[in-house]
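Moving on, here comes chain A:
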Amino acid sequence: MAERERRTTPPYGGAFVARSRVMDADDVRRAITRIAHEVVERNAGLEGVVVIGLQTGGVPLAEALVEELTRIEGVPVPLGTLDVAMYRDDIGLRPVMPEAVTAIPSEVSGHTVVLVDDVLFTGRTIRAALNAVCDYGRPRAVQLAVMVDRGHRELPLRPDFVGKNLPTRRDEAVDVHLDGVHLGDLRPGPS
Partner candidate 1 sequence: MTHHLLAVDDLGTDGIEEVLRLTESFVEVSERAIPKVPTLRGRTVVSLFYEESTRTRLSFEAAAKRLSADTMNFNVASSAVAKGESLRDTVETIEAMGVDAVIVRHASAGVPVQVARWVEASVVNAGDGWHEHPTQALLDCYTLRERLGSLAGRRIAIVGDVKHSRVARSDVAAFSSLGADVVLVAPPTLLPPSLVGWPVEVSHDLDQVLAKVDAVVLLRMQQERQTEALVPSLREYTAGYGLTRRRAELLGEEAVIMHPGPMNRGVEIAADVADLACSVVTRQVANGVAVRMAVLFLLLASGTRP
Partner candidate 2 sequence: MTQLLLRGGTVVDETGTRRADVLVVDGAIAAVGEGLEADHATRVLDADGCLVAPGLVDLHAHLRQPGHEEAETIATGARAAALGGFTAVVAMPNTDPPIDCASVVRDVLDLAASATCAVFPAGAITVGRAGRSLAPMAEMAALGVRLFTDDGTGVQDGGLMRRALEYGSALGVTLAEHCEDDRLAAGGHLHEGEWSSRLGIPGIPSEAEELMVARDIALSRLTGAPVHFLHLSTARSVALVREAKAEGVAVTAEATPHHFTLTAAAASGYDPVFKVNPPLRTDADVAAVRVGLADGAIDAIATDHAPHPPEAKEAPFDQAPPGMLGLETALALGLTELTAPAVGLPCLSTEALVALLSWRPARIAGLAGEHGGPVRVGRPAHLCVIDPAASWVVESARLASRSRNTPYAGRTLRGRVRHTLFRGEPVVIDAEAQR
């Protein structure tokens, strides 16, 4: 899981200890390919589509997705990154650091924004991301792609594109990388 998430989730700075592998590198690659096709299908092409990866875990997935979209359709797709730390609703409750780059590549007004994140959990990050995106303009539509939907939603949100639905316990942790997805726990770290 993302370094920053480990630092900001109890037990703060803990180490992720994997218990089982739920996807391997090929699974992840295949999921991205499938999502790419779904994005193209849903939007009837890539006209006006902007992909934005959420810092920090969604960024490599967004990069891979854009690569795949470009390969399929042969047109360049704008790629951005967004750090939602300043929009979180738990500010002051836990360590929050906006330290990752926010770079919105083009005008979002009138475009279809595909938000990409690694894990969809409570939905609060996506809520913050929606607010942030809307501060940049008025998108025609916002769609959400996640590699893992692990349930436990606290807000009325639903992903448009999902790599894998993974039932989890609340206290478990999910670690997503391009080379595989693991289910495990956060253990208190050496710090």
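Here is the rule we go by: a contact is a pair of C-beta atoms (placed from the backbone, for glycine too) under 8 Å apart; a residue touches a chain by one contact, two chains touch by 3 or more; residues count from 1.
How were these candidates chosen? In short, all candidates are chains of the complex that A comes from, given by their letters.
From a predicted model like this one, the values you see are computed outputs, not experimental measurements.
Peer 1: Chain A in this complex: which of 1 or 2 touches it?
Peer 2: The single touching candidate among 1 or 2 is 1.
Peer 1: Within the complex, which stretch of chain A touches candidate 1?
Peer 2: Within the complex, chain A contacts candidate 1 at residues 10, 12, 83, 85-87, 91-99, 102-103, 131-132, 135-137.
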